[in-house]
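A single protein chain has been removed from this complex, and every other one stays in its place.
Up next, chain A:
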Amino acid sequence: MNFVPFGIRSYWVKMATHSSKALFCVGRTSFSYIGLSKSTSRVSYATALSVNNSHRNKGPSDKNGRFPRRPKREPGEPRTEKMAPDQDWTSVYPAATPFRPNSVPLPVRMGFPVKGGVPPQKKGNLELIKIPNFLHLTPAAIRKHCEALKPFCTEWPSALDTDPKCDERFPVKIESREFVSAGPSIRNPAARVVQLSIKLSSLNLDDHARKKMLKLVGERYCRDTDVLTIRADSCPLRQQNYDYAMYLLTVLYHESWKIEAWEAEKTVADMEEYMWEDSPSQRNIVELLMRMKVSEGDGQEVREQLLERRDVQEYKDSVTRLKNEGESESSMLQYKEAVKKVLNV
């Protein structure tokens, strides 16, 4: 019979837990010996045969006789044997504790499988102990926590049952985090951060004010959701950060309504989006149509009349779409059709 120490790669195939009993034979150290059957396949199978090595494994300390050891107690049945399927799990794992293989009645395996084998079992598995486990957070446990917390909570107002209603009544949303951890200090510097989010549609801004506000806040605005987010973390206390965030919002609002003298110098390069009026494109098309002598005479009224025409309007739409939305095959096609109509091709 070949003996292979357990601690080094062992070849296991689906060991039922009850049969493992036979293999937890005596051994001073953590080694246990298993018998390998000389089966035909390359993978060796473990037999549920215990080896009588008890007399062999006295350990080195016995040689001297200098350090007599206490007679070792046999480890008893693991607790998993005594667990009923309908037990109260929350009392087995009431808090976050490391993984205890004898308390968890699940045949989990974890680790890198040896060649031709399976991942190591849970007993003595350091990998399972190292990782965080959520055995203390089963739904039943969470339900119990919630029940315990309920006396300290207040009722959610029944009128605010949908999101749009909440946004309408409470447009400003403040978010801050609390941290609880076991340690010598209860303070956490990350708890001072305050995030203020508000939808710009709930603020009273006209066109100029909105553009100025967007320029002032820059990256803090999300175009898809129309939400302005101000994150304040420069002060040491949460109260201070909250005050600062509210102050920033107030200042932004009032400043965007003011019109400064130098804003009159806004150039085409500063514009947020393309405007067709007074653009080279408009000038080009008007001049072209004048040259094509589409309508008689010259002068401002004739130009305005030209601009009123339907195909010119379509052309304007297609150019604006090209410039604002960027290019794509469909927008190029639309532009092409519009140009063809205007030029009578």
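Just so it is clear, contacts are C-beta pairs under 8 Å (C-beta built on N, C-alpha and C of every residue); 3 or more make two chains touch, one makes a residue touch a chain; residues count from 1.
Keep in mind that, in the parts below, contacts and distances are computed from a predicted model.
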- Which protein name, taken from UniProt, belongs to the chain you can't see among "mRNA decay factor PAT1 domain-containing protein", "Peptidase M14 domain-containing protein", "Small ribosomal subunit protein mS29" or "Serine/threonine-protein phosphatase 2A 55 kDa regulatory subunit B"? "Small ribosomal subunit protein mS29"
- Among A:N125, A:T138 or A:S281, contact with the omitted chain is made only by A:S281
- Message: Residue by residue, what part of chain A touches the chain that was omitted?
- Response: 279-281, 284-285, 288, 291-292, 315, 319, 322-323, 326-329, 332, 335-336, 339-340, 342-345
